[in-house]
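Reading through the C-alpha coordinates given below for one structure.
Omission of a single protein chain aside, the complex is shown with its protein chains in their original locations.
Up next, chain A:
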Amino acid sequence: MVERTPFLNFFTHLILFIGFVFCIAPFVVVAIAASHNLRDVNDVPMSLLPGSDFWVNIKTAWTTADLGPKLLNSFIMAAGVAAGKVIISALTAFSIVYFRYPGRNFIFWLIFVTLMLPLEVRIVPTYAVVANVLSPYQAILDVTGLSWLIEKVSGVQVSLSLGLLNSYTGLIMPLIATATGTFLYRQFFLTVPDELTEAARMDGAGALRFFIDILLPLSRNNMAALGTIMFLWAWNQYLWPLLITTDQSHATAVTELKQLIPNVGGIPEWNIAMAGTLIVMLPPLIVVVLMQRWFVRGLIATEK
(Lines give C-alpha, C1' and ligand atoms only; values in the text may rest on other atoms or scores of the structure.)
Protein backbone atom coordinates (compact mmCIF):
# COMPACT_ATOMS: atom_id res chain seq x y z
CA MET A 1 0.00 0.00 0.00
CA VAL A 2 1.06 3.55 -0.61
CA GLU A 3 1.19 4.97 2.89
CA ARG A 4 3.20 4.12 5.98
CA THR A 5 1.09 2.99 8.88
CA PRO A 6 3.45 1.49 11.45
CA PHE A 7 0.91 1.68 14.25
CA LEU A 8 -1.80 -0.07 12.28
CA ASN A 9 0.65 -2.63 10.96
CA PHE A 10 1.57 -3.47 14.51
CA PHE A 11 -2.07 -4.04 15.41
CA THR A 12 -2.67 -6.07 12.28
CA HIS A 13 0.15 -8.38 13.21
CA LEU A 14 -0.98 -8.57 16.80
CA ILE A 15 -4.57 -9.50 15.96
CA LEU A 16 -3.59 -11.94 13.23
CA PHE A 17 -1.16 -13.54 15.63
CA ILE A 18 -3.88 -13.94 18.25
CA GLY A 19 -6.15 -15.42 15.57
CA PHE A 20 -3.39 -17.78 14.54
CA VAL A 21 -2.87 -18.94 18.12
CA PHE A 22 -6.60 -19.51 18.66
CA CYS A 23 -6.80 -21.42 15.43
CA ILE A 24 -3.89 -23.68 16.13
CA ALA A 25 -4.32 -24.05 19.91
CA PRO A 26 -6.86 -26.90 19.87
CA PHE A 27 -4.61 -28.98 17.61
CA VAL A 28 -1.63 -28.33 19.85
CA VAL A 29 -3.56 -29.05 23.04
CA VAL A 30 -4.92 -32.30 21.60
CA ALA A 31 -1.44 -33.40 20.53
CA ILE A 32 0.15 -32.53 23.88
CA ALA A 33 -2.62 -34.12 25.93
CA ALA A 34 -2.22 -37.23 23.79
CA SER A 35 1.41 -37.46 24.87
CA HIS A 36 0.84 -37.33 28.64
CA ASN A 37 0.28 -40.18 31.05
CA LEU A 38 -2.96 -40.46 33.00
CA ARG A 39 -1.70 -38.47 35.99
CA ASP A 40 -0.13 -35.63 34.01
CA VAL A 41 -3.09 -35.10 31.69
CA ASN A 42 -5.29 -34.50 34.73
CA ASP A 43 -2.81 -32.14 36.37
CA VAL A 44 -4.14 -28.65 36.99
CA PRO A 45 -2.76 -26.85 35.08
CA MET A 46 -1.76 -29.41 32.49
CA SER A 47 1.87 -29.12 31.46
CA LEU A 48 2.32 -27.72 27.96
CA LEU A 49 5.55 -29.63 27.52
CA PRO A 50 4.97 -32.87 25.65
CA GLY A 51 5.03 -36.03 27.76
CA SER A 52 6.62 -39.30 26.75
CA ASP A 53 3.58 -41.56 26.39
CA PHE A 54 2.47 -40.49 22.92
CA TRP A 55 2.85 -43.83 21.17
CA VAL A 56 1.48 -45.81 24.12
CA ASN A 57 -1.69 -43.66 24.07
CA ILE A 58 -2.04 -43.85 20.31
CA LYS A 59 -1.82 -47.63 20.57
CA THR A 60 -4.36 -47.82 23.40
CA ALA A 61 -6.81 -45.54 21.55
CA TRP A 62 -6.28 -47.52 18.36
CA THR A 63 -7.19 -50.82 20.02
CA THR A 64 -9.91 -49.50 22.39
CA ALA A 65 -11.95 -47.95 19.59
CA ASP A 66 -10.79 -50.57 17.07
CA LEU A 67 -9.70 -47.76 14.77
CA GLY A 68 -8.01 -49.81 12.03
CA PRO A 69 -11.21 -51.26 10.49
CA LYS A 70 -13.14 -48.08 11.36
CA LEU A 71 -10.71 -45.90 9.43
CA LEU A 72 -11.00 -48.29 6.52
CA ASN A 73 -14.81 -48.00 6.67
CA SER A 74 -14.53 -44.19 6.76
CA PHE A 75 -12.25 -44.32 3.79
CA ILE A 76 -14.56 -46.59 1.78
CA MET A 77 -17.55 -44.42 2.58
CA ALA A 78 -15.80 -41.11 1.79
CA ALA A 79 -14.21 -42.42 -1.42
CA GLY A 80 -17.52 -43.97 -2.49
CA VAL A 81 -19.44 -40.75 -1.94
CA ALA A 82 -16.77 -38.67 -3.70
CA ALA A 83 -16.61 -41.01 -6.69
CA GLY A 84 -20.40 -41.32 -6.89
CA LYS A 85 -20.91 -37.58 -6.80
CA VAL A 86 -18.21 -36.90 -9.38
CA ILE A 87 -19.69 -39.43 -11.83
CA ILE A 88 -23.39 -38.91 -11.31
CA SER A 89 -23.20 -35.12 -11.29
CA ALA A 90 -21.21 -35.14 -14.52
CA LEU A 91 -23.76 -37.41 -16.23
CA THR A 92 -26.68 -35.26 -15.12
CA ALA A 93 -25.06 -31.99 -16.09
CA PHE A 94 -24.23 -33.46 -19.49
CA SER A 95 -27.85 -34.43 -19.97
CA ILE A 96 -29.11 -31.00 -18.97
CA VAL A 97 -26.62 -28.96 -21.00
CA TYR A 98 -26.14 -31.01 -24.17
CA PHE A 99 -29.62 -32.31 -24.92
CA ARG A 100 -32.93 -30.69 -25.67
CA TYR A 101 -35.90 -32.66 -24.52
CA PRO A 102 -39.26 -31.92 -22.99
CA GLY A 103 -39.08 -31.80 -19.22
CA ARG A 104 -35.44 -30.82 -19.15
CA ASN A 105 -36.17 -27.75 -17.07
CA PHE A 106 -38.35 -29.78 -14.78
CA ILE A 107 -35.48 -32.20 -14.15
CA PHE A 108 -33.23 -29.26 -13.48
CA TRP A 109 -35.60 -28.01 -10.79
CA LEU A 110 -36.15 -31.49 -9.32
CA ILE A 111 -32.43 -31.64 -8.73
CA PHE A 112 -32.15 -28.06 -7.60
CA VAL A 113 -34.65 -28.57 -4.79
CA THR A 114 -32.50 -31.26 -3.19
CA LEU A 115 -30.06 -28.56 -2.17
CA MET A 116 -32.64 -27.20 0.22
CA LEU A 117 -33.18 -30.13 2.54
CA PRO A 118 -30.23 -31.67 4.29
CA LEU A 119 -30.29 -35.31 5.31
CA GLU A 120 -30.56 -34.34 8.95
CA VAL A 121 -34.12 -33.07 8.66
CA ARG A 122 -35.50 -36.07 6.79
CA ILE A 123 -33.48 -38.50 8.82
CA VAL A 124 -36.32 -40.64 10.23
CA PRO A 125 -38.02 -41.58 6.90
CA THR A 126 -34.67 -41.90 5.13
CA TYR A 127 -33.73 -44.46 7.73
CA ALA A 128 -36.95 -46.33 6.94
CA VAL A 129 -36.13 -46.29 3.24
CA VAL A 130 -32.67 -47.67 3.82
CA ALA A 131 -34.10 -50.41 6.03
CA ASN A 132 -35.99 -51.49 2.91
CA VAL A 133 -34.82 -49.59 -0.11
CA LEU A 134 -37.50 -51.08 -2.33
CA SER A 135 -40.36 -49.87 -0.13
CA PRO A 136 -41.04 -46.81 -2.32
CA TYR A 137 -41.44 -49.06 -5.35
CA GLN A 138 -43.60 -51.54 -3.43
CA ALA A 139 -45.82 -48.64 -2.42
CA ILE A 140 -46.12 -47.51 -6.03
CA LEU A 141 -47.14 -51.02 -7.07
CA ASP A 142 -49.68 -51.20 -4.24
CA VAL A 143 -51.23 -47.83 -4.92
CA THR A 144 -51.48 -48.31 -8.67
CA GLY A 145 -53.01 -51.74 -8.13
CA LEU A 146 -50.22 -53.41 -10.04
CA SER A 147 -49.28 -55.73 -7.20
CA TRP A 148 -52.96 -56.78 -6.94
CA LEU A 149 -52.98 -57.44 -10.68
CA ILE A 150 -49.79 -59.46 -10.56
CA GLU A 151 -51.12 -61.50 -7.67
CA LYS A 152 -54.37 -62.21 -9.52
CA VAL A 153 -52.62 -63.18 -12.70
CA SER A 154 -49.66 -65.15 -11.46
CA GLY A 155 -50.58 -65.94 -7.90
CA VAL A 156 -47.32 -64.47 -6.68
CA GLN A 157 -47.59 -61.96 -3.88
CA VAL A 158 -45.27 -59.06 -4.61
CA SER A 159 -43.23 -57.97 -1.62
CA LEU A 160 -40.11 -56.18 -2.60
CA SER A 161 -37.57 -55.84 0.11
CA LEU A 162 -33.90 -55.09 0.24
CA GLY A 163 -32.38 -53.94 3.51
CA LEU A 164 -29.33 -51.75 3.35
CA LEU A 165 -28.69 -51.20 7.05
CA ASN A 166 -25.11 -52.11 7.94
CA SER A 167 -23.89 -52.00 4.37
CA TYR A 168 -21.60 -49.70 2.46
CA THR A 169 -24.32 -49.11 -0.11
CA GLY A 170 -26.64 -47.91 2.64
CA LEU A 171 -23.92 -45.64 3.98
CA ILE A 172 -23.07 -44.14 0.63
CA MET A 173 -26.23 -43.86 -1.51
CA PRO A 174 -28.32 -41.43 0.56
CA LEU A 175 -25.31 -39.14 0.84
CA ILE A 176 -24.96 -39.04 -2.95
CA ALA A 177 -28.61 -38.11 -3.41
CA THR A 178 -28.17 -34.33 -3.45
CA ALA A 179 -27.39 -31.94 -6.24
CA THR A 180 -24.06 -30.56 -5.04
CA GLY A 181 -21.76 -30.89 -8.02
CA THR A 182 -24.39 -30.95 -10.75
CA PHE A 183 -24.33 -27.17 -10.85
CA LEU A 184 -20.57 -26.99 -10.71
CA TYR A 185 -20.40 -29.10 -13.87
CA ARG A 186 -23.28 -27.27 -15.47
CA GLN A 187 -21.55 -23.92 -15.07
CA PHE A 188 -18.39 -25.40 -16.51
CA PHE A 189 -20.01 -27.19 -19.45
CA LEU A 190 -21.69 -23.95 -20.44
CA THR A 191 -18.29 -22.34 -20.87
CA VAL A 192 -17.04 -25.07 -23.22
CA PRO A 193 -17.05 -23.54 -26.73
CA ASP A 194 -19.67 -24.79 -29.17
CA GLU A 195 -16.99 -25.06 -31.88
CA LEU A 196 -15.52 -27.99 -30.00
CA THR A 197 -18.81 -29.85 -30.03
CA GLU A 198 -19.31 -29.01 -33.66
CA ALA A 199 -15.86 -30.29 -34.60
CA ALA A 200 -16.41 -33.48 -32.64
CA ARG A 201 -19.72 -34.09 -34.36
CA MET A 202 -18.18 -33.38 -37.73
CA ASP A 203 -15.60 -36.06 -36.99
CA GLY A 204 -18.44 -38.43 -36.30
CA ALA A 205 -18.26 -38.61 -32.51
CA GLY A 206 -21.50 -39.55 -30.78
CA ALA A 207 -22.73 -38.14 -27.48
CA LEU A 208 -21.02 -40.74 -25.32
CA ARG A 209 -17.76 -40.43 -27.21
CA PHE A 210 -17.76 -36.64 -26.88
CA PHE A 211 -18.55 -36.90 -23.19
CA ILE A 212 -15.78 -39.37 -22.36
CA ASP A 213 -13.02 -38.22 -24.72
CA ILE A 214 -13.49 -34.47 -24.69
CA LEU A 215 -15.71 -33.18 -21.94
CA LEU A 216 -14.42 -35.23 -19.02
CA PRO A 217 -10.71 -34.59 -19.62
CA LEU A 218 -11.52 -30.88 -19.81
CA SER A 219 -13.30 -31.04 -16.44
CA ARG A 220 -10.33 -32.44 -14.50
CA ASN A 221 -10.13 -29.34 -12.27
CA ASN A 222 -13.79 -29.51 -11.39
CA MET A 223 -13.53 -33.19 -10.62
CA ALA A 224 -10.56 -32.69 -8.31
CA ALA A 225 -12.28 -29.89 -6.43
CA LEU A 226 -15.62 -31.63 -6.16
CA GLY A 227 -13.98 -34.93 -5.23
CA THR A 228 -11.99 -33.29 -2.45
CA ILE A 229 -14.92 -31.42 -0.99
CA MET A 230 -17.16 -34.47 -1.09
CA PHE A 231 -14.49 -36.70 0.42
CA LEU A 232 -14.07 -34.34 3.35
CA TRP A 233 -17.79 -33.89 3.75
CA ALA A 234 -18.47 -37.62 3.74
CA TRP A 235 -15.54 -38.44 6.02
CA ASN A 236 -16.90 -35.96 8.55
CA GLN A 237 -20.48 -37.27 8.48
CA TYR A 238 -21.71 -38.33 11.87
CA LEU A 239 -25.47 -38.65 12.29
CA TRP A 240 -26.07 -40.86 9.25
CA PRO A 241 -23.41 -43.53 9.96
CA LEU A 242 -24.33 -43.41 13.64
CA LEU A 243 -27.88 -44.45 12.77
CA ILE A 244 -27.48 -47.01 10.07
CA THR A 245 -24.49 -48.92 11.39
CA THR A 246 -26.21 -50.74 14.20
CA ASP A 247 -23.46 -53.33 14.37
CA GLN A 248 -19.79 -52.53 14.65
CA SER A 249 -18.67 -53.99 11.33
CA HIS A 250 -19.58 -50.90 9.29
CA ALA A 251 -19.11 -48.15 11.89
CA THR A 252 -16.86 -45.25 10.87
CA ALA A 253 -13.95 -43.67 12.72
CA VAL A 254 -15.87 -40.47 13.44
CA THR A 255 -18.76 -42.29 15.11
CA GLU A 256 -16.42 -44.53 17.09
CA LEU A 257 -14.86 -41.50 18.72
CA LYS A 258 -17.79 -41.52 21.11
CA GLN A 259 -16.43 -44.73 22.65
CA LEU A 260 -13.47 -42.76 23.94
CA ILE A 261 -15.41 -40.20 25.99
CA PRO A 262 -14.09 -40.80 29.51
CA ASN A 263 -16.50 -42.41 31.92
CA VAL A 264 -17.89 -40.54 34.87
CA GLY A 265 -16.18 -41.83 38.01
CA GLY A 266 -12.51 -42.75 38.16
CA ILE A 267 -9.78 -40.58 36.72
CA PRO A 268 -10.82 -39.49 33.21
CA GLU A 269 -8.56 -40.96 30.52
CA TRP A 270 -8.25 -37.77 28.54
CA ASN A 271 -4.87 -38.78 27.17
CA ILE A 272 -6.42 -41.77 25.40
CA ALA A 273 -9.41 -39.73 24.23
CA MET A 274 -7.15 -37.06 22.75
CA ALA A 275 -4.94 -39.66 21.08
CA GLY A 276 -8.05 -41.08 19.39
CA THR A 277 -9.23 -37.58 18.45
CA LEU A 278 -5.86 -36.87 16.87
CA ILE A 279 -6.04 -40.03 14.77
CA VAL A 280 -9.57 -39.24 13.57
CA MET A 281 -8.90 -35.58 12.76
CA LEU A 282 -5.65 -36.23 10.92
CA PRO A 283 -6.80 -37.77 7.58
CA PRO A 284 -9.12 -34.92 6.55
CA LEU A 285 -6.54 -32.41 7.74
CA ILE A 286 -3.94 -34.00 5.49
CA VAL A 287 -6.38 -33.83 2.59
CA VAL A 288 -7.02 -30.13 3.27
CA VAL A 289 -3.31 -29.37 3.42
CA LEU A 290 -2.49 -31.33 0.25
CA MET A 291 -5.45 -30.16 -1.77
CA GLN A 292 -5.68 -26.65 -0.36
CA ARG A 293 -5.51 -24.87 -3.66
CA TRP A 294 -8.12 -27.04 -5.41
CA PHE A 295 -10.23 -27.14 -2.40
CA VAL A 296 -10.42 -23.38 -1.91
CA ARG A 297 -11.12 -22.79 -5.57
CA GLY A 298 -13.82 -25.44 -5.62
CA LEU A 299 -15.35 -24.27 -2.37
CA ILE A 300 -15.79 -20.81 -3.75
CA ALA A 301 -17.06 -22.11 -7.07
CA THR A 302 -19.74 -24.41 -5.63
CA GLU A 303 -20.81 -21.87 -3.01
CA LYS A 304 -20.84 -24.63 -0.42
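Just so it is clear, a residue touches a chain if its C-beta (ideal position, glycine included) is under 8 Å from a C-beta of that chain, and two chains touch if they have at least 3 such contacts; residues count from 1.
As a working rule, contacts and distances are computed from a predicted model.
A.B. asks: What protein name does the UniProt record of the undisplayed chain give, "Biotin-dependent carboxyltransferase", "Spore maturation protein", "Alpha-E domain-containing protein" or "sn-glycerol-3-phosphate transport system permease protein UgpA"?
C.D. replies: Missing chain, per its UniProt entry: "sn-glycerol-3-phosphate transport system permease protein UgpA".
A.B. asks: Of A:72, A:123 or A:218, which one is in contact with the hidden chain?
C.D. replies: A:123
A.B. asks: Looking beyond the chains shown, say which of A:57, A:73 or A:277 touches the absent one.
C.D. replies: Of the candidates A:57, A:73 or A:277, A:277 is in touch with the missing chain.
A.B. asks: Mind listing the chain A residues that contact the chain we can't see here?
C.D. replies: 1-3, 5, 8-9, 12-13, 15-16, 19-20, 22-24, 26-27, 29-30, 33, 41-42, 44-46, 88-89, 91-92, 94-104, 107, 110-111, 114-118, 120-130, 133, 136, 173-174, 176-179, 182, 190, 194, 197-198, 201, 206-207, 210, 232, 235-236, 238-239, 242-243, 254-255, 257-258, 260-261, 268, 270, 273-274, 276-277, 280-281, 284-285, 287-289, 292, 295-296, 299-300, 303-304
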